[in-house]
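Only one protein chain is missing from this complex, and each of the others stays in its spot.
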Amino acid sequence: MMPKKIALSAIAALSLGLLAGCGDVTLYEPGVYKGSGDETASEEAAERRADALRDRAQAAHTDR
Amino acid sequence: MARMKFLCDAERCIECQACVTACKNEHEVPWGVNRRRVIVMNDGRPGEKSISVACMHCTDAPCAAVCPVDCFYTTADGIVLHDKDLCIGCGYCFYACPFGAPQYPQQTAFGVRGKMDKCTFCAGGPEPVHSQEELTKYGTNRVEEGKLPLCAEMCATKALIAGDGNVIADIYRKRVMTRGGRPQTWGWQAAYGDDI
Partner (left out) sequence: MNKHHDAAVRARRRWRSMVWSMMAIVFLAMALPSAGYLFAQVGEPTGEPQRQFSEQRETNPRSDMWRDGRRGEGGFTTQTGPYVTNQLMTNVGENYRQIRQGPLMTVGGWFLVAVFLAITAFYLLTGQKKIDGGRTGRTIVRWKAYERFLHWFNAICFIILAITGLSLLFGRTVLIPIVGHQAFSSYAEFAYGAHNFVGPAFSVGVLVMIVLWARHNIPKKHDWVWFKEGGGIIGNKHPPAGKMNGGEKVWFWVGVFALGLTVIITGLIALFPNLGFQTREIMSWALIIHATAAILWMGLFLGHAYIGTLGTEGALEGMTRGRVDVAWAKQHHDLWYEDVVAAGEKPVSEEELHGRQQQGPAPGSTPAGERGT
């Protein structure tokens, strides 16, 4: 009985490890993207470039 | 907050394919992958119209909804980007997209497609800005330089316009008011919803 239990727990641990990609576990929160980060996706980045892009649109797309 | 949008003015588009060429050249897009394409309706018949179509950067993007690995994200100014390191090339986004925007480098047996590639609104990807990785995986990042997508910026007839949705809607409205006729904001309802 005992070896069976040990084998089962070993399999459970192994499959958990496999599922977790052998470590480096990221916990998920709904609505929060946790892939490799992109600092250009942030509010600040969008804010920072908004004016330049607006001017650019006015300059590039209006008829001269 | 600006909300980035594409708009193609069908009354101005002359099917010159410059947007397609510009995109291919700017981002070194490989053969068979077409981030942008021009579609001609009623080709060769009276009333022929053409539209330049690429990823419309939807508000509620279907590609992001069906992705099994959740590799899509939307920037604060509404650009839909994806992470090629997460993509497994399953093709679901291609079937979900109304505009046929997602592309893959391969189409071979056993469902091998390679990493999905699509229009980034010239905003690169999750790699460090202007890094070699970003360049090879996603193409150049013009938005971070304060520039708009090259396809739109170099459109000779200014048919394809891109940028802050309010600004380009304003430009388009002035055009329609001047020339008359009905506005045709092609694809906007599907991409950005009814409340635009």
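Quick notes
Going by the order they are written in, the chains are A and B; count residues from 1 in each one.
Operating definition for what follows: a residue touches a chain if its C-beta (ideal position, glycine included) is under 8 Å from a C-beta of that chain, and two chains touch if they have at least 3 such contacts.
Here the structure is a predicted model, which is why all the values come from computation and not from measurement.
Among the residues B:Phe99, B:Phe121, B:Tyr138 or B:Tyr192, only B:Phe99 touches the chain that is left out of the figure.
Per the touch definition above, the residue from B:Met4, B:Ala18, B:Cys55 or B:Cys71 contacting the chain not shown is B:Cys71. The set of chain B residues touching the chain not shown comprises 17, 20, 31-34, 37-43, 46-47, 49-51, 53, 62, 65-71, 83, 85-92, 94-100, 102-104, 106-113, 184, 186-187, 190.
Operating definition for what follows: only the chains that are shown with their structure count from here on.
Chain B has its Cα centroid 23 Å from the Cα centroid of chain A.
Of all the residues in chain A, the ones that touch chain B in their complex are 33, 35-43, 45-47, 49-50, 52-54, 56-58, 60-63. On chain B, the positions that touch chain A within their shared complex are 1-2, 4, 70-71, 73-77, 79, 81, 83, 85-86, 123-127, 129, 141, 143-144, 146-148, 152-153, 158, 161-164, 167-168, 171.
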